[in-house]
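The structure that follows is given in the form of structure tokens.
One protein chain is absent from this view; the other protein chains keep their places.
Chain naming follows the written order as A, B and C, and within any one chain the residues start at number 1.
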Amino acid sequence: MRRTIGIGVIGMGWMGDAHSRSYRLVGDRFRARGVDARLVACADVDVARAEAARDRFGFERATTDWHDVVADPSIEAISITAPNAAHLAIIDAAIEAGKHILCEKPVGRTPAETLRAAELARGSQVVTFVGYNYRWAPVVQHARDLIADGAIGELTHYRGRFLNGYAKDPNGVLSWRFTAEQGYGTLSDLLSHAIDMAHLLAGPIADVIGNRQTFIPSRPLPRAGGTHYDTAGPDDPRGDVTNEDYVGALVQFEGGAQGTLEACRVITGSQCDLAFEVHGTTGALAWTFERMNELRVYRRNDAAPADEGWMTELSGPAHPRHRNFNPGWATGLGFDDLKVIEAAEFLTAIATGARAVPSFEDAAAVARVQQAIAASWASRSWERVAPAQR
Amino acid sequence: MRRTIGIGVIGMGWMGDAHSRSYRLVGDRFRARGVDARLVACADVDVARAEAARDRFGFERATTDWHDVVADPSIEAISITAPNAAHLAIIDAAIEAGKHILCEKPVGRTPAETLRAAELARGSQVVTFVGYNYRWAPVVQHARDLIADGAIGELTHYRGRFLNGYAKDPNGVLSWRFTAEQGYGTLSDLLSHAIDMAHLLAGPIADVIGNRQTFIPSRPLPRAGGTHYDTAGPDDPRGDVTNEDYVGALVQFEGGAQGTLEACRVITGSQCDLAFEVHGTTGALAWTFERMNELRVYRRNDAAPADEGWMTELSGPAHPRHRNFNPGWATGLGFDDLKVIEAAEFLTAIATGARAVPSFEDAAAVARVQQAIAASWASRSWERVAPAQR
Amino acid sequence: MRRTIGIGVIGMGWMGDAHSRSYRLVGDRFRARGVDARLVACADVDVARAEAARDRFGFERATTDWHDVVADPSIEAISITAPNAAHLAIIDAAIEAGKHILCEKPVGRTPAETLRAAELARGSQVVTFVGYNYRWAPVVQHARDLIADGAIGELTHYRGRFLNGYAKDPNGVLSWRFTAEQGYGTLSDLLSHAIDMAHLLAGPIADVIGNRQTFIPSRPLPRAGGTHYDTAGPDDPRGDVTNEDYVGALVQFEGGAQGTLEACRVITGSQCDLAFEVHGTTGALAWTFERMNELRVYRRNDAAPADEGWMTELSGPAHPRHRNFNPGWATGLGFDDLKVIEAAEFLTAIATGARAVPSFEDAAAVARVQQAIAASWASRSWERVAPAQR
Partner (left out) sequence: MRRTIGIGVIGMGWMGDAHSRSYRLVGDRFRARGVDARLVACADVDVARAEAARDRFGFERATTDWHDVVADPSIEAISITAPNAAHLAIIDAAIEAGKHILCEKPVGRTPAETLRAAELARGSQVVTFVGYNYRWAPVVQHARDLIADGAIGELTHYRGRFLNGYAKDPNGVLSWRFTAEQGYGTLSDLLSHAIDMAHLLAGPIADVIGNRQTFIPSRPLPRAGGTHYDTAGPDDPRGDVTNEDYVGALVQFEGGAQGTLEACRVITGSQCDLAFEVHGTTGALAWTFERMNELRVYRRNDAAPADEGWMTELSGPAHPRHRNFNPGWATGLGFDDLKVIEAAEFLTAIATGARAVPSFEDAAAVARVQQAIAASWASRSWERVAPAQR
């Protein structure tokens, strides 16, 4: 007997599309889990976008008011893919209405809002889930398993990064992403992924000190009706970028490992380089999203040092959830497949009542590290990460 | 105004699933093309498989008789993903019924059957299409464009291969793939992809001489009700493998390039290494499906020889059709995305009446090379590839 | 007319051998420079080592007293490859005697001693030179030229590291390298190379904050007559490691680039990973000593974004000084070839009177960064690097 879960998606941009598409595929890709999504409603303030998404993905209806979605009794679970500034209000209402939530990151506009969201969820029965999609690469999950099984010994070093050039054009417009009123810049948008990955693999971070830089100090003002991706001429009127392009940090993990975290949105040479390199006393692991289907593994081989080296494992049926996409050979997955896994994990948690990971608690853990890094910008000294409140 | 095309899929194994899934996604992924698939019927001799596929993908009905699919007036296009031995009869009937055909490779059980299928299609109005999916990787299409634009000059060398270990376990059962009565082995299953890729990139092949080997001469007899992927014990009763595990060939292209083609199904060390390396007078290109989102490009730089080298291009929005999957950064596609492109190209050709590529004519071109290679096994001498009949 | 320079080498361990071997090859490898070395005397406190080196490399004589070398009028230039603690005294005497000096790094036992050595040299006429050999890889010199020529625009990011596992065995003995009385640990031994490389490529460092860790807190006490490379049993008597295994730092360059520096001597997975990744507004460069003959280069290609990517340049005759080793194709150099280049540059500076780089001034620049990092360990805050005194 299969279980069908009614879905609403709020915010029909690129991520809203990705969530909608993913839900449609869960019943196929994760057939054995017995869960299907029913696409009930999609919402966007732009009526054309809402209706286009309805037609494209087969939602039963479209709306311009997210309250409609939250209020709909046929909807059990919602995806929040609206602009960050709107998240907390939707979360609040959704929890109130008892809807399960899959929220894109960052959960709140600010780390403080994320902590508030986690607090709201803590007292409720709703399943919360966060769009840290990169964790779901089968070889990343395998990396986590290897570490948990002691394959690389006690962790000593961790280097995490998310180097991306999406904003490297100095004539890309001054969208909300570049203004401090709308939240942090790279600390929020990119470093959050790197912090979550570090938590997944190496556990809690104890102490941090951070650096930041804004390499492109001004950008052309956006035109009415434009999109995030617009560019303007170098002589068009410009405004100040008021949050950071770059964040670097030294980190110390509770478990004793030492490391660095870095992220940038204006770098040249890296395209989507969310990556980690983690070393332990008996081995090491390395991965980058730019080769998301490959895990590099190093194992000490004291018995035969001539045969020691970095091994490249291709994502294949022996790695977690790969088989749901390709049961046969090592044929790689794509980015969107990670979003399908995410949707499947969310719906499975709803159906089974099992603990969902990554939940708002995991987002709160990221937020506390972000707060400590931001504090170190002001103090110019090491800062301790606040403890979890549970 | 969108155009909806009724679809039937015949043969609901792994490939039948892949085709069904792909059709569902065309209207979303290739939204601007204005074509949608309506999944009308799926067929499989095994009723349980047929019904499972119906439920999983949302076909309107399931059947155990492929003639039902061919006869259905609400079906405009069919996918043939049944066992190879059944292809020609279905093709014949489908052409007779005026159905457009997307056929998995090999089109016929033998090269001769493939030539017959092309002949049947030649006199009809149906759109034919073949599942040479690897060509659709955005960076492979880009490679073709670079060659066509003269970016690497006049072609001189081509090395193509498809090295795969799917049958490397000597205790994998003696399925139909390993018997000469059911057709060639690796020449049919794997080298066909390598030949098609060579045709795409380097044009027609003029002369060949081939080698072959069966490394695993016997395999356990399959048990009733088993699958292709079963294994047995080394002491179970065995039968002879009667077709080739390995094919190697020297090739000369009509355009003057010299090269090699190789394929194997029992190799260790290669997982899904469909690959090419092509050199011209001013540059070179290299690709392997094991890193399907990367094209390696070499350009002579006589003006600055210190700055010459192999460049790795990550599949991104600037490469053909990548944008349909990821409009933003260089986030890679997966294998199944190639099948979605294939389905979209097929449906677009039906909707627009444009010439479809790769059609049965392209499969016939592959078949003629296969025949020449097989002839050289007997003659132990160079053989000329037969000319196309149009 | 060729110029012959009399040479003395002090300290005949691995590095003393390397220097001696290199001097012998200068007249051959750098024939056109017209300089030859005459190996006059080698010194080591261990008479057997001194005599073995004499026989092996063809020194005219061997001695156990370095003062003999400094006093010898037929010696114009000396290499100091003795233990670090002995360097400053030898330097002082050598400068007094007017001998040119090629000193292995670190120049002084401590950064303060290095600054003192630079001060002594500043008032003299001697040519000083330092064994930062990694800079001499032809593709590293090419990287420097590319940056100087603006090929990657204005620098924005720099990640430097020297990750090495030479001390990763917890039962490797507690040699002088592991005791604070003999100087810093990894900050001195490994990070010095990474700092010098950063200076070469990205210019002066303005501000730093550092981290450190000792992962292996105790080691077996060495046995009399043993070597640095001895190991003992886990139950043998142990002593405390009193300097750092690991150093990490955030750095800000005077030119505005932001970055990280890291080094470790006990890491698993990296063997001799002295490496840099440097990004600018229009490109990026990356290199690691583990592939010392390859420079990775990224150039923005806004005109053809489909053809942008990382290019791998193989060290070849078009790169600086490669031709002295291989005039023909791109056949790689080895580590020891870098020491030959170093010796050639040193002797050429003596012969021509041109300014030598890297000199004690460059070592002093490294020492000032080391001092600032060490200060930040105590203050737990950002520290400014002291200005050069000239």
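In the analysis below, contacts are C-beta pairs under 8 Å (C-beta built on N, C-alpha and C of every residue); 3 or more make two chains touch, one makes a residue touch a chain.
Please read all numbers here as calculations on a predicted model, not as lab measurements.
K.L.:
Could you run through the displayed chains and say which ones the absent chain touches?
P.N.:
Even though it is not drawn, that chain still touches A, B, C.
K.L.:
From the list B:Gly27, B:Gly280, B:Gly316 or B:Pro358, pick the residue that touches the absent chain.
P.N.:
Only one listed residue reaches the unshown chain, and that is B:Gly280.
K.L.:
In the whole complex, not just what's shown, which of C:Gly8, C:Gly280 or C:Gly332 touches the removed chain?
P.N.:
From the options C:Gly8, C:Gly280 or C:Gly332, the contact with the absent chain belongs to C:Gly332.
K.L.:
Residues on subunit C that touch the omitted chain in the whole complex?
P.N.:
For subunit C, the residues touching the absent chain are 14, 21, 24-25, 27-28, 31, 56-57, 164, 166, 271-272, 289-293, 314, 316, 325-337.
K.L.:
What does the interface between subunit B and the hidden chain look like in terms of residue numbers?
P.N.:
Residues in contact with the chain left out: 152-153, 156-157, 159, 163, 168, 209-211, 213, 215, 246, 248-250, 252, 256, 258-260, 262, 264, 266-270, 277, 279-284, 286, 298, 300, 310, 379-382.
K.L.:
Can you list where subunit A touches the absent chain?
P.N.:
Touch with the absent chain occurs at residues 142, 297, 304-314, 316-319.
One rule holds for everything that comes next: only the chains that are shown with their structure count from here on.
K.L.:
Can you identify which chains form the pair with the largest number of contacting C-beta pairs?
P.N.:
Comparing chain pairs, contacts are most numerous for A-C.
K.L.:
Computing the C-alpha centre of each chain, which chain sits at the greatest distance from subunit C?
P.N.:
B
K.L.:
When you take the mean of every protein CA atom shown, which chain's own CA mean is nearest to it?
P.N.:
A
K.L.:
Please report how far subunit A has to rotate so that its Cα atoms sit on those of subunit B, a copy of the same sequence, as a value between 0 and 180° in steps of 5.
P.N.:
The best-fit rotation has an angle of 180 degrees.
K.L.:
Report the inter-centroid distance (CA atoms only) between subunit A and subunit B in whole Å.
P.N.:
Spacing between the chain centres: roughly 35 Å.
K.L.:
Would you kindly tell me how far, in whole Å, the mean C-alpha position of subunit C lies from that of subunit B?
P.N.:
That pair's centroid distance is 54 Å.
K.L.:
Give the residues of subunit B that touch two or more other chains, as numbers and ranges in rising order.
P.N.:
As it turns out, subunit B has residues touching two or more other chains at 314, 316.
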